[in-house]
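Right, chain A next:
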Amino acid sequence: MTALLKRELAIAFRAGGGALTGVLFFLAVVVVFPFAVGPDMNLLARIGPAILWIGALLASLLGLDRLFAQDREDGSLDLIVMQPHLLPLTIAIKCLAHWLATGLPLILATPLFGIMLNVEPVGTGAVMLTLLVGTPAITLIGAVGAAVTVTLPRGGLLIAILVLPLVIPVLVFGITATNGAIYDPDPFTAPFLILCALTLFSGVLGPLAAAAMLRHSAD
Partner candidate 1 sequence: MFGKYAAFIIPSYLVSALVVGGLTVWIMVQYRRRKAEIRELEARGIRRASSRER
Partner candidate 2 sequence: MTRQSAEISQPAGFWAWLASLANPTRFMGIADRVIPWLAALSVALLVAGLYMCFTAPEDYQQGATVLIMFIHVPAAWLAMMCYSVMSISALGTLVWRHPLSDVSLRAAAPIGAAFTFISLVTGSLWGKPMWGTYWVWDARLTSVLVLFIIYLGIMALARAIEEPAQAAKSLAVITLVGFVNIPIIKFSVDWWNTLHQPASVSRFGRPAMDAAFLYPLLVMALAYTLIFFTLHLMNMRSEILKRRIRVMKLKAAEGVR
């Protein structure tokens, strides 16, 4: 299992830097927002956490089609499905590797973007923490979308359409918890715990559904 994780990570960081593309896209989204809403620093500070969350959400959706596509192209997907290990576990590890390569860099880049958007340090910290808990859920739910569209040559946009409605709860509770940390009367713990629950739940549902899909498409 660690061997698989190492292999996946090696591929993710080697081939064209999928991680870097995600962060660049994140940067592009963050830069575009002030042009749309104006350079008012107070306004930006208020909606900053939301911008960061939306940017990270879109950036994590962007790379999802690579989750299984590469394995399918070189034929190793069949091997992965055939192997004696538990398929959902294998998929969970693939998701972990994918998240380490694409999700984690987004979180590491967040403080920089937070400064650009005039988000106060507490807010940036809260965004990082909620992203740390929330983005794995996006990857895990996205694995279903990736598995379902794996036979399509250009499934990326379709994955986004299919997955976006399903990750709305993650966005809602991520933002709510962030705002809870910044503004005093709003609760932080409750939405944050629900966010954790969502991630754990997707950790079961995502790999199971993706495994069912991949196994079916193999026979």
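Selection rule: all candidates are chains of the complex that A comes from, given by their letters.
Here is the rule we use: a contact is a pair of C-beta atoms (placed from the backbone, for glycine too) under 8 Å apart; a residue touches a chain by one contact, two chains touch by 3 or more; residues count from 1.
All values derive from a computational prediction rather than experimental measurement.
This complex places one of the candidates 1 or 2 in contact with chain A: number 2. Across the complex, candidate 2 is touched by residues 141, 144-145, 147-149, 151-152, 155, 158, 161-162, 164-166, 168-169, 172-173, 176, 186, 191, 194, 198, 201, 205, 209, 212-213, 216-217 of chain A.
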